[in-house]
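Heads up, one of the protein chains got dropped from this complex, but the rest are sitting where they should.
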Amino acid sequence: MKQSILDKPHSGRGQNSVFDREFCVDGIEFELPGLREDPLGLPDLTEVEVVRHFTELTRESYGVDNGSYPLGSCTMKYNPKRNDKLAALPGFQRVHPGQPAETMRGIWRVMYELQLMLNEILGMDAFSLQPAAGANGELAGLFIKKYFDVKKEKDRKVILVADSAHGTNPASATMAGFDCRIISTNESGTMDLEDLRSNLRPDVAALMLTNPSTLGLFETNITEIAGLIHANGSLLYYDGANLNALMGIVRPGDMGFDVVHINTHKTLSTPHSGGGPGAGPVGVKKFLQAYLPGPVADYDGEDYFPSVDKEFSIGRMKSGFGHFDVLVKAYCYILTNGPDGLKECSENAVLNANYLQAGLRDIIPPVFDRLCMHECLLNGDLLRISAYSFAKRLIDYKVHPPTLVGAGCVYFSDDLGSAILIEPTETETKADLDRIVSVFKMVWDEVLHDAEFVNNAPYSREISKVPMASKEVI
Amino acid sequence: MKQSILDKPHSGRGQNSVFDREFCVDGIEFELPGLREDPLGLPDLTEVEVVRHFTELTRESYGVDNGSYPLGSCTMKYNPKRNDKLAALPGFQRVHPGQPAETMRGIWRVMYELQLMLNEILGMDAFSLQPAAGANGELAGLFIKKYFDVKKEKDRKVILVADSAHGTNPASATMAGFDCRIISTNESGTMDLEDLRSNLRPDVAALMLTNPSTLGLFETNITEIAGLIHANGSLLYYDGANLNALMGIVRPGDMGFDVVHINTHKTLSTPHSGGGPGAGPVGVKKFLQAYLPGPVADYDGEDYFPSVDKEFSIGRMKSGFGHFDVLVKAYCYILTNGPDGLKECSENAVLNANYLQAGLRDIIPPVFDRLCMHECLLNGDLLRISAYSFAKRLIDYKVHPPTLVGAGCVYFSDDLGSAILIEPTETETKADLDRIVSVFKMVWDEVLHDAEFVNNAPYSREISKVPMASKEVI
Amino acid sequence: MAGSYNTHSEQTRSEMLGEIGVESIDHLFDDVPGEVRLDRTLDLPQAISEWELESILKSHSRCNQNVDDFSCLIGGGKYNHQVPAVVDAIVSRGEFLTSYTPYQPEMSQGILQALFEYQQLMSKVTGLPVVNSSSYDGATALVDAAWMACSIQGRKRILVSSAIWDEHREVLDTYLEPRGVKISMVGICNRTGGVDRNELEERLGKEEFAGFLFQSPNSLGIVEDVEKINRIIQKSDCLSVLSFTPLLSGLLKTPGEMGVDIVVGEGQPLGIHLNAGGSSLGILSTKDCYRRFVPGRIVGKVTDIKGNLAYSLVFEDREQQVARDKATSNICSNQAMNAIRACIFLGCYGEAGFAGLARLNYAKAHYLRDRLGTLKGLSFPFSGPFFNEFVVGLPKSAGDVLAYLTQQSIFGGLDCSQKFGLDHAILISVTENLSKSELDHFVTQLGEAIR
Partner (left out) sequence: MAGSYNTHSEQTRSEMLGEIGVESIDHLFDDVPGEVRLDRTLDLPQAISEWELESILKSHSRCNQNVDDFSCLIGGGKYNHQVPAVVDAIVSRGEFLTSYTPYQPEMSQGILQALFEYQQLMSKVTGLPVVNSSSYDGATALVDAAWMACSIQGRKRILVSSAIWDEHREVLDTYLEPRGVKISMVGICNRTGGVDRNELEERLGKEEFAGFLFQSPNSLGIVEDVEKINRIIQKSDCLSVLSFTPLLSGLLKTPGEMGVDIVVGEGQPLGIHLNAGGSSLGILSTKDCYRRFVPGRIVGKVTDIKGNLAYSLVFEDREQQVARDKATSNICSNQAMNAIRACIFLGCYGEAGFAGLARLNYAKAHYLRDRLGTLKGLSFPFSGPFFNEFVVGLPKSAGDVLAYLTQQSIFGGLDCSQKFGLDHAILISVTENLSKSELDHFVTQLGEAIR
């Protein structure tokens, strides 16, 4: 643990460049209620101390720029530097959202074109770029229950979610005022249609589905599922976290989804920045377009401008206009790749996952013995030590642990307690993948020889292993 | 040693985004002599591989952003981030030097104002910003021997340099077509006036002097020296590498120097970037102004523009206009500090060096027992191990070794073979200095207990100690 | 083949397919039913090179004016404060920028520490001990606080000052209505522009609310008397929820010191670019006793197997990945890097600088207010104290005045006509970024505009 910024000896100078020769603040009487007399307790450091402190902290962190990061469901692909650079253009970064519309046409143009490109990639009819992240996109999508209100079907109070669903799905359902019902997974790893049918009652507003699922598998029965849902008058919701498997190959809209969200910080390569900001555009079919959160970007053949459907829109998801600084990187990504490039991304993402699955199957076989999509779910039961401990040893070989219980945000039911979800993404080379496989095998060998040694890994970091679900020290 | 970029397995894809849909290059017949058929042998990597490779290399390097860097004579002070940012403005960075003058007035304005500010700081009458670095500034300064040609004093073929002079001084003298004569240092660490007098013959074009000297001491006899030099019809040359001690306190021009150069990457905080680019503005008194290398920046009360004295100028030192990208950071530095700030920089630089000298004197006493200027020269003779080995152990405590024989570019004569030149600079806090002292003392204790252990340091880096003057392995 | 970031040559792909035991890339997608597969190429522009991309984006960006080229007197919740270059320099480092949520504490002590320090420094600014490691923005943080109040109090009714930002009000509606929370409003005092404390007292006396949400400076720029308002709230069984500008703590007692229960705020002023209304930072802070109601990530200290302290995400049983439909919120990705921006910002300014910044904002805004006082035809409808933003009444249409100013390269403020009984009025904001000569120029130009 490095010295805290609060514990650094205060130089006693602070930022002495906060002044303006033309405004002397010394004599001023501040006519405000509740003037403070005591110090706040902020540190007073010199600029070089601040730079050194935070530079040091970055050096105890790890990103895609540092190496493989096969965190399943998080799609940690390369984040192109050119996108960072262009997002920082003053004509984007230094624009105030309150400026007159005619002084920010370029903003609305980028957003408008991005909406259209997302329509095409996902097979939807309209997008709103408002939501701040995937979960916020989900919530926006679920707020579209207003559609049922308008249709006077107020009794649709239930959202169906798969048992393997990401935690945000049920949480969003609750936040949108719904109850959840869980649909189980069958032996082959896809949705149990029987269970679905038995839960599909008139109170169901929507089924939320990730496809490929968080088990890395394509829902082969998707058309049947869509048929069932629509026959029930319900909506089919697409959690686009795993879209990276499908670009240019199959589109959620064509599979029958009515509402979708995507995470630009996954499929579209925008940096996740240690937690965010991300962006979670929400898209719909035509009949739901009016409900989108606004403002959305619009175009009248001449100008680009914000617009919102005053009557039906579910309203604003946040202040401002969506994470423009993030969205513009997604826009750059699509433009750079083009249609063929995007398709190749998805092809290679799936290729890489299957290559890893094949390479690792001797020591960690797949949970479901079939081809996977962009990530593979492996069975850690045979590992002799916990998947958690196994993964920690990878750190010493500069491979970020994959997703597993206790690491990563995916939810595994009890019978998948030792499952490991690996998503290499398409930007790993064959050499990278071969290295990952060999690192896994090396650790596997180490376990055979000295399980205790592996159990106490990692050894190369500032701190030692943190046990799963450690208690906070107050 | 990390894997070389040339040894990385080639992905075989390369930079496939080098194309323009409107220009198909496949069918083209290139009508050029000597078309190549074999590959050059460059690696074909993907972008993320390139990013990871070089990110990793940065992580095995060390800059001021990482901690104390008290390399004597190099003035490794904090390099303000704001300056880097502003130097990258497209209106600076993306300007072609061949543009019409009226499309780059802002460039010439910055350069003109910088020239004036340097005049004021150094007490000179005119500056040229052309030279690429300090040594290039020296050379420019020495090319001003043209003055003697014009005066028909062609026999002035000798440059006097102090025995402690930086290697560039004699090397520049040779490159400018001079011979060197060395003036020795007396017991108190300043120039031996007797020796100077005896070498001051009619063949002397100039005396080059660093003041404070590379021994960290102010030449107390400077006015006398200037008198002697001028009485001999010679010029007094100021190597401004150590200007950081003097800003706002005493000016080379006022001390009698006729020609000066400075290193912006020392006194004026421009990053040294692992070797360069730096910048070495050269300044002169009025009677030499016409000889400056050109173009210099000029101003007619309305416009800013390049100008050069066609008759007398020594010519161009390089293509383009001087390292504008570096110079603009020096300009920012001066503006940010203002006159009082610059003076305080020098005060604190000298304060810090003396504080270190005082703190270390128990274990490493000063070579000359007097107050030092911005750097202190300490005597490593009592250290029991070589200063070189001692310094290597500092690395393990994250202190960059100071300048000494075998490390750093300063030249020490034989009797100073174990001297250590420490220059903390003004941007180190008292806490930083206290830490440096305590690290020295810790290592000192270690030497007492286990000299062999210290002799084999460092232990915390990718490689072990590299012996002094190691032979190259081919 | 196209795409700048794709890796494999055709040959490598074949090799890999061989290892997998599949004949072609197509077969990898056998699970996808044929009838839904896309049988054409996506209708998108063809791939482009880096320089083409750059020229397109630069051209789009040039279709916008920006606050470097214009004097910006627009505020309204987002402000053109200086973003220290140090902030950009640090957050662009790949170790931070390209990392995911730090699920592996062993790999991420640095970023966890930075987030922890954000919580600590922000706690100094709010005066309350608990800070989450970010909500999306000021508006959603207000929603979060409202829902916290409802959960804590077990009551789905909240009372809201009518002088919160319009956008915040809209966002409250979006989130709370579907969840069945009823929102009631309290008006302002027409003289001062602050919350109508009599009405507040009356409403609180009559009905039970989970919390009273108010804002300072409010949407008219008026700095509320938080202590007085709080005293009124405390007489009822209702939580006080303040949405504030963090910079205010440079001058005033912290909201925590003044007794607020939940403090939220828009963190954009703390080192975050305007981003055309893009990503910002939601600050959320509260008392220890309400910790388990807090949404989002929290970083805390745990011990590693050797018993040494280490930073880690903690208290996850509130969060969606564990509590699922019982979670305090669905938030997963948040605004981590913007929280770190705020942390570095506070580190850069420090005690003295932060106070100095607040003072300078005050001084400049009051200078402008005084100068405008000399212009004939303007009015200042509210007498309450203000910080760096205030309302000016105009003798003619705000739209026309602002349009004129735009032509003079001035973003002159936000139109706030027809609100709170105002006729023609604009909300003007001043930051340290405006020089005296820009302010003087603005006065001249506004004078022209209203002639």
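Order of writing sets the chain letters: A, B and C. Residues in each chain are counted from 1.
Keep this in mind: a contact is a pair of C-beta atoms (placed from the backbone, for glycine too) under 8 Å apart; a residue touches a chain by one contact, two chains touch by 3 or more.
Everything numeric here is computed off the predicted structure, so don't read it as measured data.
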Displayed partners of the chain not shown (whole complex): A, B, C
Contact partner of the left-out chain, one of B:104, B:126, B:288 or B:420: B:104
Hidden partner chain, touching residue among B:139, B:160 or B:363: B:139
Given B:185, B:267, B:337 or B:379, the one touching the chain that is not displayed: B:337
Residue, one of B:51, B:124 or B:447, that touches the chain absent here: B:51
Residues belonging to chain C that touch the chain removed from view: 49-52, 54-55, 58, 68, 82, 84-85, 89, 92-94, 432-433, 435
Missing-chain contacts mapped onto chain A: 11-13, 15-21, 46-48, 51, 55, 80-82, 84-86
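Methods note: only the chains that are shown with their structure count from here on.
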Euclidean distance of C-alpha centroids - chain B vs chain C, Å: 45
Rounded Å distance between chain A and chain B, as computed from the means of their C-alpha atoms: 47
Shared interface positions of chain B, touching two or more other chains: 11, 17, 46-48, 51, 55, 80-81
Residues of chain C whose C-beta touches two or more other chains: 1-8, 12, 46-48, 50, 86, 88-89, 94
